[in-house]
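One protein chain is absent from this view; the other protein chains keep their places.
This part shows chain A:
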Amino acid sequence: MYNFEFVKPSSIAEAVKALAEDGAQPLSGGQTLIPTLKQRLNQPDMLVSLTGIAEMKGIKAEGGALVIGGATPHAAVAAEAAAHYPALAALAGNIGDPAVRNRGTIGGSLANNDPSACYPSAALASGATIVTDRREIAADDYFQGMFATALDEGEIITAVRLPIPQKAAYVKFNQPASRFALTGVFVAKFADGVRVAITGASNDGVFRWAEAEAALSANFAPEALEGLSLSGDNMISDLHGTGPYRAHLCKVLAKRAVAAA
């Protein structure tokens, strides 16, 4: 790790001010950022901790949606979202291990947008709104490819607003080593249609499977996906699985998610 300055503001306004400095970077749960610092792969001049900001923490149900503070750890979501949005709580409860869940946060996960992370699929399938210190961004506009988002320099996710579907489920197929999603499918059924978001599979990061959404909107049953398939051409190919394997998993897991919803 290289040396850096460290500040821990107690309000969003103070955090935004601190982040205006050159070389400043937000630090939330640190579960992604600290390992990169330890490997000396990143050299920020200053880390601005977000975990002391009360207004960025907590979970509340509001008009058919769940509003989760950006610095809320996965373990809190697993425990407190269960009554409102069980599929989301189950997703949070299956991220990493207890240490990761007690430190890692939803805002950190969405800001990082790891192509194998779980939360991006929930946000996209729920049609969530990403709330930042300066604007609101629809999930459909927010995710812009592997590790890429609509966030500007110094912009922080203060909250996420997730509409609560009638039915939903997330099925994650673990990458054997990291236990991130080798492929994960989040299916959410709303009154006006079904949304299907897939993580872990595409070279373009989390994406919606339009054909599956149309088929499931007409008939919310696993059989509705029978005739569909995705191409493996633009899918991630690595030690743990080829593109065609991931494409195959997308369909298997989507069917299982529909069955589980």
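The criterion applied here is as follows: a contact is a pair of C-beta atoms (placed from the backbone, for glycine too) under 8 Å apart; a residue touches a chain by one contact, two chains touch by 3 or more; residues count from 1.
To be clear about the criterion, contacts and distances are computed from a predicted model.
Q: I notice the complex is incomplete. Of the names "Nitrous oxide reductase apoprotein", "Cytochrome ubiquinol oxidase subunit I", "Iron(III) transport system permease protein" or "Xanthine dehydrogenase family protein molybdopterin-binding subunit", which is the UniProt protein name for the chain that's not shown?
A: Matching the unshown chain against "Nitrous oxide reductase apoprotein", "Cytochrome ubiquinol oxidase subunit I", "Iron(III) transport system permease protein" or "Xanthine dehydrogenase family protein molybdopterin-binding subunit" yields "Xanthine dehydrogenase family protein molybdopterin-binding subunit".
Q: Of the listed residues A:Y85, A:Y119, A:F173 or A:F190, which contacts the missing chain in the full complex?
A: A:F173
Q: Please identify which residue in A:K17, A:H84, A:K167 or A:H248 touches the non-displayed chain.
A: Considering all chains, including the one not shown, the answer is A:H248.
Q: For review purposes, identify every residue of chain A that touches the missing chain, sorted by number.
A: Against the missing chain, chain A presents residues 1, 39-40, 173, 176-178, 182, 239-242, 245, 248-249, 252.
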